[in-house]
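To start, the structure under review is shown below, and the notes come after it.
Removed from the display is one protein chain of the complex; every other protein chain stays in position.
By letter and in written order, the chains are A and B; residue numbering begins at 1 in each of them.
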Amino acid sequence: MRAVSESKPIIQVHNLVKHFPVRLGAFGEKAAVVHAVDDISFDVYPGETVGLVGESGCGKSTTGFTLMQLNRATSGEVIFNGKDLTKLKEKELRKYRKELQIVFQDPYSTLNPRMTIGEALAEPIRMHKIVPQNEVAAKTAQLIEDVGLSPNVANRYPHEFSGGQRQRICIARALASDPKFIVCDEPISALDVSIQAQVINLLMDIQEKYNLTYLFIAHDLAVVRHISDRVIVMYLGKIMEIADKDELFNNPVHPYTTALLSAVPEADPDIEKERRRIILKGDVSNAIDPPSGCRFHPRCRFAVHTCSLEEPPQRDLGDGHLVACHRIDEIRKGTIRETEDH
Amino acid sequence: MIKKQKHSNSSQDEQQYNLYKDAYTRLVANKLAVVGMIVLFLVFFVAIFGPYITPYDFLDQDLMARNQPPSMKHWFGTDDLGRDILSRVIYGARTAFIVAVSVTFLSLMIGIVLGSLGAYIGGKVDTFVVWLIDVFMSIPSLLLVIVINVSLKPRLVNWMDMQFLATQNEFYRNTILADFVLVFGSLALIKWPKAARIIRGQILSVKKKNYVLAAKALGVPSSRIVKKYVIPNSIGPIIVYISASLGEAMVFESAFSFLGVGVRPPIPSWGNMISDGLRVWQLYPHILAAPALVLAIVTIAYSFLGDGLNDALNPRQWK
Partner (left out) sequence: MMPSTQDNGNSRYEAKGNNVSKLLEVKNLETRFKARNGYVYAVNGVSFSLEKGEMLGVVGESGCGKSVTMMSLIKLLPPSAEITSGEVFLDGEDISHASAKKMNYIRGVKVGMIFQDPMTSLNPFVKIGLQLAEGIMYHKKLSKEEAYRQAGIYLDLVGISNSTERLNEFPHQLSGGMRQRVMIAMALLSEPSLVIADEPTTALDVTIQAQIVELIKEIRERLNTSIIWITHDLSLLAGMVDRIVVMYSGMIVEEATLEEIYKNPQHPYTIGLLQSIPKVDASHGKRLPSIGGAPPNLFIKPTSCPFAPRCAYKIDRCEQENPQIREVRTLHEKNHHRVACWVDVEKRS
């Protein structure tokens, strides 16, 4: 949301890989591997909001969790403030948990039902010694006000609040440790439509107020378009395209991005009437046995033989616009045609 | 993938919290269950205070007044040693109570230790715990109790005698204690698997909860997670277990005493009183009637409570 200066990135992700074993059998032998995130790299700069989008199985949530070290990476690096978090033990990580926070998707299950919200907010404050003991209550009250609730609700339990209010409390909790970077993992998906806008506004307000950097993971492209500065598009564990928000939404180049954008409905009948939808064939493939070469090739209307053999390298189109596609030159020139069996 | 979940406006946890709250409400609305609870409370009350108000000491023998039917002097009559049956029945409540509480406590301790170890450590330890639970659950309870009693009792008594000879400490003369220890021990061995299973299951499920993950993300250390996040949310089933177990233990104790492998005379237990009474019931029915009636009431009460708990926790659809 802010002019991103040419500063150093606050977080650098290098070749991150996260595989989950699938265990079967009486003794839990490893039967297969889910390639949730397969070698992705990106940077996040201070003060910006990076939107991370994709459909089910693309690995966006796993990316968020692995970045936060809630899942330990299979390989790769996550560098924050010069330190590679993946190499740290849990004890050493603890002090970084002050700086990196996360807001989860489901506000109903992420609050301990047996703790009042005052206690829940005090946890991180005490843990990281943000303020001296006698100021904890005041800080808690201030946090509650920051997220738009009345401070005298601190003694209530989570079940006394609605979904939207609970998500506000979760946001307050993420703020409590005075973090620099917050991963928002689908923070509004579980909320009613009329509440979603409230929470989006809140997130944007506190970003402004506290100078935060966000990784905003979502599947709702309209919201991502509203809140992000840059956008990363993932598919089956790989990054397809990265670009500044306007560039991505106005000039998408990757075939998946264009199909994805064309599939998003707009609340405007005239636009819808004129819309020419790109309908993708088939369903999202399996992350256990991903397609060879370019992971998108089975559904891609421009796929040729090379696409099934080699993974496309990431190309830099300038201005931070990165794409991974074999046929990118033809697409940009406009000379590309759909392949026969589509 | 969850785009928008069309679930009711409360999560599973909240529904569980409400479940216990509603369950309690339903339970107290269930008249039979309430009757059951009252009866059991009465038993506890009598167990604690009864022996102080018994007209006679339960060991007092009045050989001149043997096998007397109920009268003003002896409300329940006397047995074949002239002992006041009412007093013995009251003391029997104490026996039942002591056994019930000790066994519940003991089985809970074993269950908590093993269940949490398995749930927390996971892996091979957990596999072992589960196996252990299965093994114990597959042993017929009666057989286990009999075997323990028959094999261990003489050795225990022997050991105690040796200790007495060695230390001259009166404590070791107390064979009654030996009885009780064996009863507690064997009953606890029967009941701990159930407790362990419940606790293990609960901890496993809480461990996976999102609020535990969220706490971890905040940097909360494991010890505090256990203390403030896991334990408080695992208590519900433990309370249920305790309620069910108390009644069950009483009934078990009576059954085993009746068979002679539990508490032995002269310590009164409803079970052994019934056993004694059976021998002469045609001649002196009151000797059998009193403890049998009391035991029957307690058993029915426990059954009501159990049913009530079950209904409260598994509500049927309205209408």
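Just so we're on the same page, a contact is a pair of C-beta atoms (placed from the backbone, for glycine too) under 8 Å apart; a residue touches a chain by one contact, two chains touch by 3 or more.
Everything quoted here is computed from the prediction, not taken from an experiment.
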Per the touch definition above, residue among A:Glu92, A:Glu145 or A:Glu272 touching the missing chain: A:Glu272
Option from A:Thr86, A:Gln196 or A:Thr213 whose C-beta touches the chain left out: A:Gln196
Contact partner of the left-out chain, one of A:Gly47, A:Gly64, A:Pro113 or A:Gly164: A:Gly164
Candidate in contact with the missing chain, chosen from A:His14, A:Lys83 or A:His226: A:His226
For subunit A, the residues touching the chain missing from this view: 1, 55-56, 162, 164-165, 192-198, 200-201, 204-205, 219, 221-223, 225-226, 245-246, 249, 259-260, 262-269, 271-281, 283-284, 301, 342
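Note that only the chains that are shown with their structure count from here on.
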Rounded Å distance, subunit A centre to subunit B centre (Cα mean): 52
Residues on subunit A engaged by subunit B in the complex (per definition of touch): 55-57, 68, 70, 93-95, 97-98, 101-102, 104-106, 108-115, 123-124, 127-128, 158-159, 162-163, 170, 173, 177, 186, 189-190, 219
Interfacial residue positions of subunit B with respect to subunit A in the complex: 1-5, 9-14, 16-18, 209-211, 213-221, 228-229, 232-233
